[in-house]
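With one protein chain withheld, the remaining protein chains of the complex are depicted in position.
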Amino acid sequence: MPRRVVISGIGVVAPGGIGAKEFWSLLSDGRTATRRISFFDPSRFRSRIAAEIDFDPADHGLSQQEIRRMDRGAQLAVVAVREAIADSGLAFVNIDLARVGVTVGTAVGATMGLEEEYRVVSDDGRLYLVDSEYAVPHLYGYLVPSSFAREVAWACGAEGPVAVISAGCTSGLDSVAYACDLIREGSADIMLAGATDAPISPITVACFDAIKATTPRNDDPEHASRPFDLTRNGFVLGEGSAMFVLEELESARKRDAHIYAEIAGFGARCNAFHMTGLRLDGAEMAAAIKAALNEARLNPEDIDYINAHGSGTKQNDRHETAAFKLSLGSHAYKVPVSSIKSMIGHSLGAVGSLEIAASVLAIQHNVVPPTANLTTPDPECDLDYVPQTARQWQTDTVLSVGSGFGGFQSAMVLRGVDGRAA
Amino acid sequence: MSDKIFELTDLMRILRAGAGAEQDVDHGGEILDATFDDLGYDSIALLETAGRINREYGVTMDDDALAGCTTLRRIIDRVNAG
Partner (left out) sequence: MTRPPVVTGIGVVAPNGLGSVDYWSATCAGISGIRAVERFDAQGYASVLAGEVREKDFKAEERLPGRLLAQTDHMTRLALVAANWALEDAKVEGSTRDALDRGVITASSAGGFEFGQRELQNLWRMGNEYVSAYQSFAWFYAVNTGQISIRHGLKGPSGVVVTDQAGGLDAIAQARRQLRRGSKLILCGGVDGSICPWGWIAQMAGGRVSHSDDPAAAYLPFDDRAAGHVSAEGGAILVLEDAQAAEDRGAPKVYGEIAGYAATFDPQPGTGREPALKRAIVGALADAGVAHDEVDVVFADAAAVPSMDQIEADAIAAVFGVRAVLVTAPKSMTGRMYAGAAALDVAAALLAIRDGLIPPTINVRPARRYPVEVVTALRGPMLVQVAVVIARGQGGFNSVLVVRGPRGNAGRKRETREARYVRQDI
């Protein structure tokens, strides 16, 4: 009898609000958290917009030493996982820590910490032979983003399998799927799983400028992220973290846990085409969706809501629309689809987990979040993308998808359990 | 804007420096009307080349201009037009 895995705790640190409640409030209100970059002077860059979080680690229970040694990405994850653990009601006192594991997804690791330190040791790029005298002791933890998982493991005492999963922009989905597999196969009973990224740093903005992937709509930052809209012209870079408590269904029931949703199915495929480009047919994303549905033993008609990747680039939104049609047939035209990147931007490796959180909250509330800023339909993207306003909608089963550099295509099916009500 | 004239040799130099040299493509003859695709270069190579041209010649090519640069000849003409 295969084990079933459920989400019993959620923690979120996202643009527009810290905590799952604030996060859901932003999404259900259809508000956007995209603004002109304030972390550094963006005036020399092509895209000057980001979805930043007003986050001071000292306000969220991190000690001075933790703040010093942790890159911002790790800080966000630790704060999120603490919320998730509290939310789950798991006491962590009588638990066998050997049966608790951790997975953290991240696309770009300690990018902010690394860039800050680089400027110092290189003297703003003057020295190729950087000066080791100026290296901070925790620089190694920035070099290797495995340190993110270490911090989350230390935060909860996990002694089971611990890993960072880093498959670009699908990391947030893949990390949760990996954790789910570990519970299913019996390697762990509880997994703290999710993702984080804090990429809003000059090097990241510069490299996306160079390939024109981010939107240059600098005169209107609040409305710059426009997935599926005819006038979309790139994504808005974001940051954030979502972490979950995953546990085996029966033990969650036994301890009377509040169960948000079951991870019913997952599929992953690769385009094997180009590191950043996408073909128009969406064939591999469709294959991933089909695999996820198969594992969940569901048909396309069972899907109530699709949480799209919807990054807001011309090519992605077309590719994804094609993938939905290919995999779901006529049902693609009946199911509401939305992209919360319209509101919280694209936080790269973290966003898949933030989207799982949104999906699960949609199930809990029977409300699907909107695609904000969608005012001019694109004939090439002709599905129901829930423009601008959240919608009351019976939501038991959600399909969440992601697509990333390197060609990764991932799809996850989340399902309410036990006829739970909001 | 630069007053240097931008020639095929300049474009090939920049292309190779930024996006790598293609060993087994025959560059004899009709290369001016070759596309990036013909030469085995992808869209990122075009963007990288445009970036380098901007740095060296001070000529920016916006998204529309870049989309129109389907052949080497068109890029050269666009750059020389300033």
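Which chain is which? They are A and B, in the order written, and residues in each are numbered from 1.
The criterion applied here is as follows: contacts are C-beta pairs under 8 Å (C-beta built on N, C-alpha and C of every residue); 3 or more make two chains touch, one makes a residue touch a chain.
Since the structure is predicted, the reported quantities are computational estimates derived from the model, not experimental observations.
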{"item": "Absent-chain contact - pick from A:9, A:160, A:221 or A:387", "value": "A:160"}
{"item": "Listed residues A:95, A:211 or A:230, member touching the removed chain", "value": "A:211"}
{"item": "Option from A:21, A:68 or A:119 whose C-beta touches the chain left out", "value": "A:119"}
{"item": "Selected residue (touches chain absent from view) among A:200, A:224 or A:287", "value": "A:287"}
{"item": "Missing-partner contacts on subunit A, residue numbers", "value": "44-45, 97-98, 101-102, 106-109, 115, 118-119, 121-122, 124-126, 128-132, 135-147, 149-150, 153-154, 157-168, 174, 178, 181, 185, 187, 202-203, 205-211, 213, 267-276, 284, 287, 404-408"}
{"item": "Subunit B, residues in touch with the chain not shown (by the definition above)", "value": "16, 18-23, 40-42, 44-45, 47-48, 51, 54-55"}
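Just so it is clear, only the chains that are shown with their structure count from here on.
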{"item": "Cα-centroid distance, subunit A relative to subunit B, in whole angstrom", "value": "37"}
{"item": "Of subunit B, residues touching subunit A in the complex", "value": "42-44, 47-48, 51, 63"}
{"item": "Parts of subunit A lying in touch with subunit B, wherever the complex brings them together", "value": "210-212, 274-277"}
